[in-house]
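Below is a structure I'd like to ask you about.
Note that one protein chain is taken out, while the other chains of the complex remain in position.
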């Protein structure tokens, strides 16, 4: 638990936002898997801030150095370790976080949990910057999964009240997967970008931020993967996806909407397709029945809360003075992390899936 | 994983619906904890079918026999094991499940997963009957938690489109907790029962079923509990709650609704209360920030899909004949498992919480 | 940890010697494996006391009832649970253990660990009787392993200072494996039985007990099984074998003796055998190099301390009076548990191995 995930393939994440470095160790990868590092870096660039107008202005090169586990481009079977050195290790901007916790951030809970010894600069170990490690691990894992026919894609399902077109629950085309895997602002319907960006700019101008929903699909899963009860698809994926900061909800298939309907509406009828495979006509179950894959795509949506980083003044406490106070965090903030969360949630799904197959 | 949950307190669940017995082993309980078995049985009765007009007519005595771990009413520190012998071990009604998987059930996925060797009678290991074990374990654990000031309650948030009054996110009264803990049809606003039951009867009359949402609150958690990333409150609770059959979604605090709002709306401002404790004025974060408890109640909602057991005819496949077919499952079905899911979800929360503290 | 072992196949053991029942849940077995229960009972009979003149006179029927996980003689894939009800639940003989811990037993450490709430009757959860569960689980697992060509045998390597002929480290015949698997007093050289029994009787007559060593071989392991560092053959097997009460040491291959020699003596040279398989001429490495199987038999010896149950008077403390005292435990004791430990150690090896392959 904590910063280690997985049973078959263990992902151990370390680092603090303004410490020396962040990084990840992946133990249990099969050997002999070719890893295209350029593709890994491309996935990491999708998450990286500073390359897009909705993102935070802070520059992060974020190019990981491989320390072990790769030789001649292939996994050796030993733990694959990567490190990203931090270039921004100044702490000046974050001084008053130490005594005045930012609403919606982990400042207060971490302060209590770690007795004030945690590194608060930039959020420390809780910083969104740490998700670079998850994307790295996910991008490595996805290349292995792809060779088994398993592909993952996600898109911005909504920002504020602007919604993208939803994924077709019974499956999307490879072309769409590939296109989305290459985008920083991933949408099924690119025409929605403009109104979404307006939503973001509107929040920015108000010194505010805006949340959204990410929808993710895992295609090509074999039938019969997963364990009953606590080892099911939903258990494992949710345990990984809630590792993505700001995620506060997850639903599979018809999810919450399905709970308002009836069984005859929500049940997915089985049929033999033209190739003799058992399929379901609809995919309200989201790819898992009894926790076990049905062969239909795993489909889930994750609720991403509006980033708590806002520049407007908020009420909070002064833990040193033990009094109420107000706080305004200076600096420019990324008012919407949803576009970047897309690649992180894909990575979390990948990390979960490789621990199931 | 699989049918074992937990790290500090391990819950190992066994049994098949129509096999010899079902049961549970709880390893890692502290010693010297008095367990009131009558209270445990009361909690189990809340889940048991057959005692309520919305429930399935099948009678289950479901009184567990304690095999170990309790002496003179106190936990010994050794694994606490309990068994419930099955009285209904006939298989007649379930014959055609073997070849014709019921839509929405795990029949097909389990068939593939276990190569047809799984016990399909009554759903086998996937039967909702297995949740009796979870309620047993949860009821034991809750007595230990209560002694630490931690209390859990849940209610039927909605059935179909009829909603109960929501919990006050910043906390509910002990009176309400106690009342809900004693009810089989747990509602904040009991006046909603009639229209909810109408929803259920309407589904029953159509040979259909109806889903709903359960809202659960955990009060009295100390501040600073939980681990970052993959060991947070949301990770652990969701990993347990998705172990409850039919749960397809979970959201904490403002959850999905919160993702449609802005940071200034969703952030919970801190303040010192009259006793000098740090609190938040609202509880959109649902009790955890960065995965770590804030001292505010843990609040979550779980989407329970309409039970796939319907008596109307549905299309499916015949796995033996490798052809499409239709299926009508005879017998009377409980058209709404949401009232009974309340106690199971409370139990899952308890099992999760005792693994965090 | 605690009473749960394993990662792929989880063995959860419960029960107290004089409680209602003891039992075991095995989660993660493959489905469709035929289990011959008569063979399981035969293995359990090898461990059971009362059927042999060296054993304790207490009668234990020890016939487990299968509660789940088996249908028509095959594993269903759901947890396989078995229970053995205790017939001897009297506590009379053990009264003074509560305040005067027996030297060499876990009475004192369990008293502190569990604050005096543990069930002390007959050793409670620490009783050797609990090993019946391990033999049950091991016997089930061994049938699955045997179908993969993996067989396990052990023998009494020594009792006191009387030694059996050692196993041929590079492998033993199937005939020998089968003979040993059927014996309660398993020896490579049956002529040693008489002098071993003399050693036992001599201890018995002195109100004393005697220890010994069990040697165990696992044949047919594929090459390349195991993980480096903490997931190696020695780590996993030792973690299981130290779960057998009274085991205080373990060594693989040449073990401690090998540490007194030189590399040229201890290294096992490789060669191609007549079938084109890589073998080693000797097996000082005990079947694992770098924690990973070499294809040679896994060979280990476990030191079994003399059972602390003696009838002669011993000094101890009175925890109630907080004073020194003397203790003589009435009743007849089994002065040598080594013959019965043979089947338990085989079972522990089996439980370890199925978690590696």
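Couple of notes before you dig in:
Read from first to last, the chains carry the letters A, B and C; within each, the first residue is number 1.
In the analysis below, a contact is a pair of C-beta atoms (placed from the backbone, for glycine too) under 8 Å apart; a residue touches a chain by one contact, two chains touch by 3 or more.
Computed from a predicted structure; not experimentally measured.
Put simply, the missing chain touches A, B, C once the whole complex is considered.
Within the full complex, the residue among C:143, C:158, C:219 or C:343 touching the omitted chain is C:158. Only one residue in the set C:33, C:151 or C:234 touches the chain that does not appear here, and it is C:234. One chain of the complex is left out; on chain C, the residues touching it are 1-5, 7, 13, 101, 103-106, 108-110, 112-113, 125-126, 130, 158, 160-161, 203, 206-213, 223-232, 234-236, 238-240, 242-243, 245, 247-256, 258-272, 276, 278, 280-281, 284-286, 288-294, 303-310, 312, 314-317, 319, 322-324, 335.
Looking at chain B, the residues touching the absent chain are 7, 28, 78, 227-228.
Looking at chain A, the residues touching the absent chain are 2-4, 10, 12-16, 19-23, 25, 27-28, 31-32, 65-69, 71, 74-81, 83, 110, 113-119, 124-125.
Note that in this section only the chains that are shown with their structure count from here on.
One finds 46 Å separating the Cα centroids of chain A and chain C. Within chain C, the positions touching two or more other chains are listed as 28, 78.
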